[in-house]
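Every protein chain except one is present and positioned as in the full complex.
Residue numbering begins at 1 within each chain, and the chains themselves are lettered A, B and C in the order written.
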Amino acid sequence: MEAILEKLANPGFDLDQVRSDFAYLELPGPIIYLDNAATTQRPNQVIERMDHFYRFENGNPLRGTHRLGTTATEAMLESRKKVARFIGSKSEKEIIFTRNASESLNLIAYAWGLNNLQAGDQILITRMEHHSNFVNWQFVAQKTGAKLAFIELTDDYQLDMQDYRDKISERTKIVAFSAASNVLGTIPDAAAIICIAKEYNALTVVDAAQLVPHTKVNVRELDCDFLVFSGHKMLGPLGIGVLYGKAEILLEMTPFLYGGEMIEYVEDYESTFAQLPYKFEAGTQDVGGMVGLAAAIEYLEAIGLDKIAAYETALTDYCVAKLEELPYIEIYHPQQGAKGPAIAFNVKNAHPHDVATILDYHGVAIRAGHHCTQPLHRYLGQNSTNRASFAFYNTKEEIDLFIEALEDVKKIMQIDI
Amino acid sequence: MEAILEKLANPGFDLDQVRSDFAYLELPGPIIYLDNAATTQRPNQVIERMDHFYRFENGNPLRGTHRLGTTATEAMLESRKKVARFIGSKSEKEIIFTRNASESLNLIAYAWGLNNLQAGDQILITRMEHHSNFVNWQFVAQKTGAKLAFIELTDDYQLDMQDYRDKISERTKIVAFSAASNVLGTIPDAAAIICIAKEYNALTVVDAAQLVPHTKVNVRELDCDFLVFSGHKMLGPLGIGVLYGKAEILLEMTPFLYGGEMIEYVEDYESTFAQLPYKFEAGTQDVGGMVGLAAAIEYLEAIGLDKIAAYETALTDYCVAKLEELPYIEIYHPQQGAKGPAIAFNVKNAHPHDVATILDYHGVAIRAGHHCTQPLHRYLGQNSTNRASFAFYNTKEEIDLFIEALEDVKKIMQIDI
Amino acid sequence: MDLRQIYSQIIIENSRSNKHRNEMPDATATERGYNPSCGDDIHLSVKIDNDRIVDVSFTGSGCAISQASTSLLCGLIKGKTLEQAKHLVETFLGMIKGEITDDDILEEELEDAIALKNISTMPQRVRCAVLAWRTLDLIIAKQTGTPMTE
Partner (left out) sequence: MDLRQIYSQIIIENSRSNKHRNEMPDATATERGYNPSCGDDIHLSVKIDNDRIVDVSFTGSGCAISQASTSLLCGLIKGKTLEQAKHLVETFLGMIKGEITDDDILEEELEDAIALKNISTMPQRVRCAVLAWRTLDLIIAKQTGTPMTE
C-alpha cells in the first residue's frame, strides 16, 4: 500500500496541469468521472486541434487540386504516420482508419473471415470478449459453417492458458482475443497467446481497445496479424478507430466497403481497387477525427505511456484495496498478473443500476450493466455488474469520494452486512 | 440574366453575415472555394456545437447511468429527431447514422442486396452514378448473380426516361439513382423514377448526397424506400452520414455491422438484435458528429432551404452564362430541367489538372479529375474534367474572379482558340 | 431532490417483497418485459376471468425501481377489470411523464405506487419504472385489441 500511495502522490507528471486541460472538470460538480473504459474525456488540445482543422485546413482529402485539399491531405497523412509510429507498425499502409474498434472487427470478419473460413474450421475467442469481438464471429460461423469455441477463465479471472492449449488445433484458423478486459481488467499474455497461435498457423486478432489507452503497444514485437482500437477510449474524438493489419494479409484481402477513393479503375461490370491503405477506406474520410486522434496520441506521449500505466495501475490497486475493506462489496478482478484500470464489482443485495444512480447523485460516474459482455456475465453468474474505470486524470481523492459514496448506497438501500 | 443578377444581389438572406460565420474566409487569400460538392466548409456554429459537446456533454451514449452518459444520450436523441424532421421521416427509428453516404449505400448493398437478390434479378442504376452507388452494386451483382444495368443519358445530360422505361421490368428488384449528379448538376425527376419503380415493385435507393445540401427533401412525399446523404457536404462534420429507410423494410433486414449496442441477447452461439434504429449502429456512436450535423441543419433551416436553392441556382446559372462566353471552354451541364450547383467543364487543349493548378494559384479552388464517376466520364469521352461547385456562401464576385483566372489559364497554357 | 424521495421506504420494501413473486402455471397470459440497457427482466402473468384480472404475479429480476414498480402494480390491479387496469396504466404513465401531477388523483388511483412519482425527474430510470406497466399494457392490448398507450 505504501508504494501505491507514493505513486499516487508522485505520478511523475503534473497532475494539476493535466486536470486543467479537461473542461468537464469545470462543470458545477463534483463530477468524478470513473467511466473511462466506456469513453474517456478529451483534453482541450484535442478539441482545439479539430477546431483548427475545420476552420482553416478543411477540404476533401486525397483529391487535392487546391490549397485546402492539400492541407486536408497532409493532415490525413501526418495522422496516419503518427498512428503507425505509435503502435510500432512498419508502414502507414498497415493503418486503416475506421469508425471504431467495432467496425475494425467487422472489417476483419467480413473481408477475411467470410472469404477464408469454411465448415470444419474453428474460430477461437475467449469468454471475456466484448460483443464487438463476439457477435461478429457468431455471424461468420453461421455464414461459413466454421465452429466458434471459447477459451474459458480461471478462478482468478485470468484466461485459462491450459484450456487454450487444449482447444487450439490445426483446425483453428483464427484466434481473436481481448488484450485487456473491459470488465475484469484482466490483461492476458498477448505475446504468449500469439506465439501459440503461430504454432498452428492461426491468424491472431488483438482487440486492444482497452490496452492501447493504458500501455505502450508494439505490433511488431507482438507480431499479431490484426490489432484494433478506438480513438474515443484514448482521449481522441468519437467516430474514429483503427485497424492495423499486416500488409501481406491486407494485400490478399478483398475490400470491405465500396465507393469513392478505394477504387483504381471502374469499368461497367468490374473494378480494380486502390493500394493499401486506401483499398479499405470508402468514401470521404473523417480527417477531423484523424487529426483529433493524432493530437490525443501527442498528448499521451508527452506525458509518457509508461507513466500513465504506472499511475493508472496505482489508482486501480488503491481502489481494489479500498473496496476489499467493504464487506458488502463483491469484486470481479484478478489477484495475479497484469491488470488494466477497470474494476467490476457488485454491492450485495443491491442492483447495479440502483448503485449507479445513488453514486451519480454524489457526482460519481460509474457504469452499471453487462458492459457488452453478456457471455462473461453469465459466467460470473451476474445479470449485471458495476464498473469503475480510471484514467490518468483521476485522483486518489476521487477514489476516496467514490468509496464514501458507496457507504451512502449501503445506507439508502438498507443493506446490513 | 437580369433575374439572375437580381437574385445574386438580393439573395433574401444576409450574405455578409453568413460569410462572417466561415473561418476559412479569414485565411490570407483570396480563397475562392468552389469545391463544395466535394465537401463544404463549416460555419463556426457547427464547430462550436461540437466543442461544447466534447467539453461538457461527453459520455458514452445509451448506457447512461450517470449525468454525462445522460447528456450524451440526449444529444444523440435530439440529433436524430432533427434529422428525421429535416427529411420528413415519420419516425426517428428510420434514421440510421453511418459514417458517410458511401457507408449507407454499402449497408443497403450488404444487408438488403446480398440477402434479397439472386441470379435473374436486375439491379438498375444510372450512367451518372458516383462510384459509391456503383461499385457496391457491382459487388452485389457478382456475389448474387443479379445483373447490373444502366439507365443512359440524353444528349442534354439528362436521365433518359425512355431508356429507363425500356430497361425496367418485373425482374428489376432495385432502382438506385443519384437525385443530383455531382458532376453534371443534373437533377432527375426522382418522384417520377420512384413512381415507375413502384409499378414493378422494385425498391428505390435515392443517393441524395448532392441534393440534400441544396434543396428541401421529403422522404414521405418522395415515397422512396432508402435515401442516403453525408453530413460533410451540408456544413456538418466529416465522419457522419445518414441512411433513411422505411421502417417496414429495415425491420425485415438482417443487421450489417455487429457489436456493442446493436444486440438484445447474446448467447454463446446466437444473438438477437436491438430495435430500430440501434440494430444498425454497432459500437460507440459518433455523438460529436451527430450534434454537428444537427447544428448544420439548424443553420441551413435558419436561412431557409428555399432561399438557399434559389441563390445557388442563380450562382450556377450565372457561372454557366459566363463560361459559355468563353470559346475555349466546353461545358457538360444540362440546358433543360432542374440543375444543382455543380458545373463540369474542360478548357480545350488543357488538361484539367493543369487548369486546377493555375486556378489554385489565383486562389480559386475547383476540382479536377473523374470525381468518382469513371463510367460517366467514359460516356463523356473525357478522361477527366474540371468541376466548379457552389454553396450559398459563394458570391457573384467570386465567380467573376474565377472567370478572370480562366483567362490566365488560357494565356499560360498558350491556348489560341 | 433528495435521493430518499426515490429510494423511499415503500420502494425499498416493495422491491424486496415476495408477495406477488411467483410462477402462475394456469395464467391466461404471460409477457416478458426487458430493458436491454440495464438488464431489468420480468415475466408478468395474469389470470383473466370474464374481463376481470382475478390473479396476477411476476418473476424476474432487476433494479429496486423496476421490482418495486412491478410489485406495486400487482397489488393494484388484482381484482380489477381490464378496462380499469388500462385506466391505471394510463394514469401511471401519465404520472411518470409528468402529465398528471395532481397528488389527490394520483394517490386515489395509484395508492402506494405514487411513490414512483419522482422518477419523472430521472430520465435514465424512467424505463425501469414503466417496464411492468408497459408489459401489462401489451397483455391488455392483446386481450382486447385496444391500442397501446403511447
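One rule holds in what follows: a contact is a pair of C-beta atoms (placed from the backbone, for glycine too) under 8 Å apart; a residue touches a chain by one contact, two chains touch by 3 or more.
This one's a predicted model, so the numbers in the text were calculated from it and none came from an experiment.
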Among displayed chains, the one left out touches A, B
Sole touch to the unshown chain from A:44, A:70, A:154 or A:382: residue A:70
By the document's definition of touch, the residue of B:46, B:83, B:350 or B:391 touching the omitted chain is B:350
In the whole complex, of A:249, A:274, A:310 or A:338, the residue touching the missing chain would be A:274
The missing chain sits against chain A at residues 62-65, 69-70, 73-74, 263-264, 274
Across the whole complex, the chain not displayed is touched by chain B residues 350-354, 357-358, 361, 368-370, 383-384, 412-414
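In this section, only the chains that are shown with their structure count from here on.
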Check: interface with higher C-beta contact count, A-C vs B-C, is A-C
Comparing each chain's Cα average against the average over all protein Cα atoms, the nearest is chain A
When centres are defined as mean Cα positions, the distance from chain A to chain B in whole Å is 32
Whole-angstrom distance, CA centroid of chain A to CA centroid of chain C, is 39
Here the gap between chain B and chain C, centre to centre from mean Cα coordinates and rounded to Å, is 47
Expected list for chain A, residues touching two or more other chains, is 353, 357, 368-369
Among all residues of chain C, those touching at least two other chains are 37-38, 124
